[in-house]
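With one protein chain withheld, the remaining protein chains of the complex are depicted in position.
Labels A, B and C are assigned to the chains in the order they are written; within every chain, residues are numbered from 1.
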Amino acid sequence: MKAAEPLLSVSGLEVTFRSRRETIEAVRDVSFTLAAGRCLALVGESGSGKSVTARSLLGLSGGAVRAGSLALAGTELSDLDERGWRKVRGRRIALVAQDALTALDPLRTVGAEVGETVRVHGLVPRARLADRVHTALRDAGIPDPGSRITQYPHQLSGGLRQRALLAAALGAEPELLVADEPTTALDVTVQHRVLDLLRRRKAAGTAILLISHDLAVVAGIADEIAVLREGRLVEHGPADRVLRTPAHPCTRALLAAVPRLPARPAPATAPPAAPVVLSVDHVALRFGSRLAVDDVSFRLHEAEVVGLVGESGSGKTTLARIAQGLADPDRGQVTLAGHPWSLVPERERRPLRSRIQAVHQDPAGSFDPRHPVGAILDEAIRASARRENRRERATELLELVGLPATLLRRRPSTLSGGQRQRVAIARALATRPDVLVCDEPVSALDVSIQAQVLELLAKLRRELGLAMLFISHDLGVVGEISDRVLVMKDGRVVESGPAAELFTEPRHEYTRELLAAVPQLPAPSTG
Amino acid sequence: SPTGEEATPVSGGTLTVALATQPGCMDSQVSQQGVTNTINRNVLDSLVSQDGSGGYHPWLAASWDISPDLTRYTFHLRHDVTFTDGTAFDAEAVKTNFARIVAPATRSQFAAGLLGPYAGTDVVDRYTVAVRFTKPFAPFLAAAATPNLGFYSPKALAERGGELCGGGPAAVGTGPFTFTSFGKGQGAVLTRNPAYRWAPATAAHPGPAYLDEIDFRFLPEESVRVGTLTSGQVDVALAVPPSNIATLRDTPSVRILQRDVPGSGYNLYLNTAIAPLDDQRVRNAVQRATDLDADVRTVFFGQYNRAWSPLSPSTVGYDKAAEHSWPFDPGMADHLLDSAGWTGRDGAGYRTRNGVRLTIDWPALPADYTTNGNATLAQAVQADLKQVGIELTRTPYDIGTYLRKIHAGQLAAADAGWSATDPDLLRLFFNSADDPAHGGQNVTRFDDPELDAWTSAAAATLDPARRSDLYRKVQARVLELGLVVPLYTPSTVVGTGSRVQGIGFDAAAQPAFFDAWVAG
Amino acid sequence: MNAVARAAKAVAGGIGVVWGAATLAFFALHLVPGDTADILMGTQALTSPQVHRRITAELGLDEPLWSQYLRFLGHLMHGDLGRSYQLRQPVWTLLGQNAWPTVSLGLAALVLALVVGTASAIATAGRRPAWRAAASAWELTAVSTPSFWLGILLLTVFSFRLHWFPVAGRNGITALVLPAGTLGLPLAGTIAQVVRESLETTLHQPFMTTARARGLGGMALRLRHALRHGASSLLTLTGLLFGSIVGGAVLVENVFGRPGLGSLTVSAVTNKDMPVVTGLVLVSATAFVLVSGVVALLQPRVDPRLRQRVSA
Partner (left out) sequence: MIRRYVLAAALLLPATLIVAVPDLLYHRSPTAVDLADALRPPSGAHWFGTDQLGRDVLARVLHGAAPSWSLGLGATVFALAGGILLGLLAALAGRVADHLLLRATDLLLSLPPLLLALLAVTVLGTGRTNVMLAVAIAFIPVYARMVRSEVLAVRRSGYVEAAVGLGVPRVVLALRHVVPNTLGPLSVLGTIGFGSAILYGSGLSFLGLGARPPAPEWGAMLSEGRSFLASAWWVGVFPGLAITVSVLAVTVLGRQFRVHLTGRENR
């Protein structure tokens, strides 16, 4: 470890949110330092205060901040007024916000958003701005950046948006990069490239505060790891040490829950003769000149889990929407439990809706901002066929996804990313569906919760015969839960087969690439 | 120096005049609007000129003879008059104009009525012209003095007759000014006619007008009109609102000129065909219960006089004896109503008879067709009548409904104020031949042989004494019968800036600009 | 759909609206009570029933309604609006004389309203409650003050007392300031309220945090990000703005003694002056169609999400 002068030093940071009903102490007495060219990873369970800590480094926590000291290379940040902060933000400290899907202004082009930091701080002459944006997008791993510059956020897939955010943050070459889950929506190959980029930046002297629940990612880049729990730092030390010999039980629990790629074929769990619940035949959908889904077919049997992996922007979400009957394919058709499901009037779909439910890739956007969690769940419970005590059921659903019943009265905007995602899962389960379409259902969850949720899904499938289309870029997760896996690239399914087989003996070039890019955790030394 | 009338007039300058209403059609032979006349009086000349006391003087006609039966008026025209387009003014011009007025295609709204029982015009020689009527028609000279029977150049009529409603250069007259431009809402600009040499005897000076130009602007909003006057943005403001008159009189930079308008004054006519007004006692009670002295003084800030007769005092034939003949007497009103059987009282304090409330509806005209003052006065009358237990309601109608109802004789009461210089007006209001169903104005719908006889006889004589006598009887009788409640005598109130001199009034109390001049 | 087809469809739709408006006006006017000839004669006419009948016949008012309508459509298709019943002038002349004053007044008022309204909204959106309350107070006062009051007030202060601006007349641009203010300020109030609401919603969006994290602050944040979102709701308001301008012009023209379509409208409608009303409706509908066309073009520029068809 170099004994460098710390670039950032935080001591005694406290953040509280006060509303009329309750006071939430999101961050309590957090202290750490970070030197230039080093990376500190903040890990911890969902809702432990990671994002709030990150935001308070830019003076954007939204709550009441008290800090003994918050210094950046000698500048005392906690004394800054709004003007002072403005000079720091973007230029000296850049932020990649957690929710990539809503962090870009929907009315401005990607180019304008990415170039903004550079322009605001007048870092390059106007004439060279376009070049700079182009370079930044390419560095962030966006293929064909030229064509993306003039597009708008809603035209990008989740992964592309996340990379655009990263490009925007790195464009101004800040001294400190605060990256809040910068790779959640990325497939492993792109993730690999992004981590490379971060490593290069680090080598060039940028300090990085990385927040991630993906410990493998953390292992690949962090010099130090700090573990947060209920707003407190419970463990802090060199990455290697923390990963190999975790001191705090909380850290140990996190590590234990990390899913790993199967080493040998597991027996198929779905009975092969089970009836088909969802059948997708030769569907295709085009956006303008881009063929988002191109002649895709698959069948989903009762109690079967089909994993869907693939490059970001390859059409996974679009396919999920088609399967869910929210978008009609240009060609091909979908059948749900023997009923025609695509290209039929909504009236005919409605009675069947409760049988197929989804966890959206963008849970924040899928909640009516006016409704508290209770109302959100209630609506779904009412849509289920059964009569039951709705309040009890709501509490039960929250319990199922590991959330306290106190959340029922909170509005989605005050929840942490993981809390939101779990609410989304709870809602999808409320109608007791036969088919669940999960679009990155666990990407925002810390590993222990993730394990818990995966266990829950597995149980539902075992006990109720729930079938699932499971989209994730996390091959470990997919491998753990799926019977069969489809690999998508550029709108087509390039390979499919039983999970174990596919991961051990990939045939397609791209699948091999994917597998090679999976980050690995160092082996724990406890064993 | 602003010392007033002694100063010698100077030529030149522009007079800016703020008018209160936007004229619709600018063709005097078509339109019935006063504002059209205010402007056109400066452009169009008439055969004769009337003075303030009812006398007639030569103008375009140097002299005239009237047949004893009053059916043929022969005018001997001046020989030296030309229109501003160079056309000579002659008997043909008179004939062409009168023929145009009565032509159906012209759709004259007013002038055709002024020609009364018109039969035709004969060109006797180039400068002698005779106008014939099918019946004796005494009011013709008064009509002939109005701008509505003024003359447009026959050449202009032939070429651009269709454009006259739009005003502007198409309107070619013989008057002291030419019509330079007109735009609806924009105003009108008149320019001096340097060749003018035929001013009437009623004018203060011969020869052309003093002003180079008159610039009329339309400012309907009362306070804006007053504001432009006091701030010197206009030289003259017409229709100064009564609430401002007193203040303006005390303003050194402003002078107020006031003249009572001749004609019918502003009256309330009661429909004798509709209960409860079919009972003369109720009608008389309405007259007696109205405290007009106080009402008019308050509503018009002491600037207008209450009326006693359906003719205004400055009209020929006004009967002074009508004054104080029906004073405010609520006791008498109560007595009349009691005797008419309206003895009950309901919860709101109104009288009833057989359980029916004593209600009279005086429909309210849309604001465009009335004034704030008149609307307020009606509320004062409403309060007066309530004191004796009469409920006066004011149903608001749009103009279409109002007219339909008035033509069908369905309105219990209707207010009107007409300006005219001839008392023949009384015939229109009270002769049974003039009932509204036949296009007349007799909204009282009272059929009285005596009134019919007197008004018809007065229209057939020019003998002033006989006419006065007949009209005196008419006035007394309509008041006695309670056909009308005369309300007040409107006056023309003109505010001028201190540099303005010589503004006068014509016989109809319209401001006249021929003699006006501006100092400095 | 290609551009030509889309344009053709838009034009056809526009023509449809204009035709519909003219038809509506035609039948509406026939429903307005009262007899056209009576109203033309006014309250003080000396008409005889014969004159009345002649006028009725001459205007073709004695024909059955459908034949009047067909004749009306026929003339309309030839661009022949006829002559005003009341003013006797060709309707085109009247429109020609009065259109520009109203258009210039409307445009000036609109520009003023947009500038003042958005400025007030931007300056106070998401700021301290006291500021917001102060801005809101003036806006709502402006909105709830009748234009004749506002006009008289402005005139009293700026024209009669201070002599800065003339009431009216041929003095060019200076004569436009006060009328435009009178018409524009209530509009500005409305705009400010709507834009502020939209700005405040936007300021709470997650992407605003990102933008702030880039070092954007105060004004830049509002101008560059929030305003676009406000502009989108402003565009939706065009219908209202259009109506307020057309409606407000009546009173403003009256107070300031200005020429224009406003005063023409009142007299034409109340006098059942069919040809003029038709002409006005045509002008108004055409203007509206043009304005909505421009809005329809602008809307997707402002909000790119509108550029694609909405599926499901």
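Here is the rule we go by: contacts are C-beta pairs under 8 Å (C-beta built on N, C-alpha and C of every residue); 3 or more make two chains touch, one makes a residue touch a chain.
Source: prediction; values computed, not measured.
*Asks:* Wait, the hidden chain, what does it touch out of the ones we have here?
*Replies:* It touches the following shown chains in the full complex: A, B, C.
*Asks:* Which residue among B:196, B:326, B:397 or B:471 touches the omitted chain?
*Replies:* Counting the whole complex, the residue in contact with the absent chain is B:397.
*Asks:* Out of C:176, C:194 or C:226, point to the residue that touches the absent chain in the complete complex.
*Replies:* Touches the omitted chain: C:194.
*Asks:* When the complex is taken as a whole, what residues of chain C touch the one chain not shown?
*Replies:* Output for chain C: 13, 16-18, 20-21, 24-25, 28, 31-33, 126, 129, 136-137, 140-141, 143-146, 148-149, 152-153, 156, 189-190, 193-194, 197-198, 200-201, 204, 233, 236-237, 239-240, 242-243, 246-247, 250-251, 265-266, 269-270, 277, 280-281, 284-285, 287-289, 292, 305-306, 310, 312.
*Asks:* I need the residue numbers on chain B that touch the omitted chain, in ascending order.
*Replies:* Interface residues of chain B facing the absent chain: 221-223, 226, 241, 243-244, 247, 291, 294-295, 297-299, 364-368, 372, 375-376, 378-380, 382-384, 393-399, 402.
*Asks:* Give me the chain A residues in contact with the hidden chain, please.
*Replies:* The missing chain touches chain A at positions 19-20, 324-326, 346, 349-354, 356-358, 360, 362, 364-372, 379-380, 383, 411, 413, 427, 431.
Throughout what follows, only the chains that are shown with their structure count from here on.
*Asks:* Determine the centre-to-centre distance between chain B and chain C, using the mean Cα coordinates as centres, and give it in whole Å.
*Replies:* So the centre of chain B lies 38 Å away from the centre of chain C.
*Asks:* Quick one: chain A and chain B, Cα centre-to-centre, how many Å?
*Replies:* Centre-to-centre distance between chain A and chain B: 86 Å.
*Asks:* Where in chain A do residues touch at least two different other chains?
*Replies:* none
*Asks:* Can you name the residues of chain C that touch chain B in the complex?
*Replies:* 32-35, 38-49, 51-52, 54-55, 58, 83-84, 86-89, 93-94, 97-98, 101, 148, 151-152, 155-156, 159-161, 163, 166-169, 253-260, 263-264, 266-267, 270-272
*Asks:* Which of the residues in chain C end up touching chain A in this complex?
*Replies:* Contact set of chain C toward chain A: 205-207, 209-218, 220, 224-225, 228-229, 232, 302-305, 308, 311-312.
*Asks:* Can you tell me which positions in chain B touch chain C when the two form their complex?
*Replies:* 18, 22, 24-25, 27, 30, 32, 104-105, 107, 109-110, 112-114, 162-166, 183-187, 217-221, 223-224, 227-228, 230-231, 233, 365-366, 368-369, 398-404, 407, 416, 418, 428, 438-439, 441
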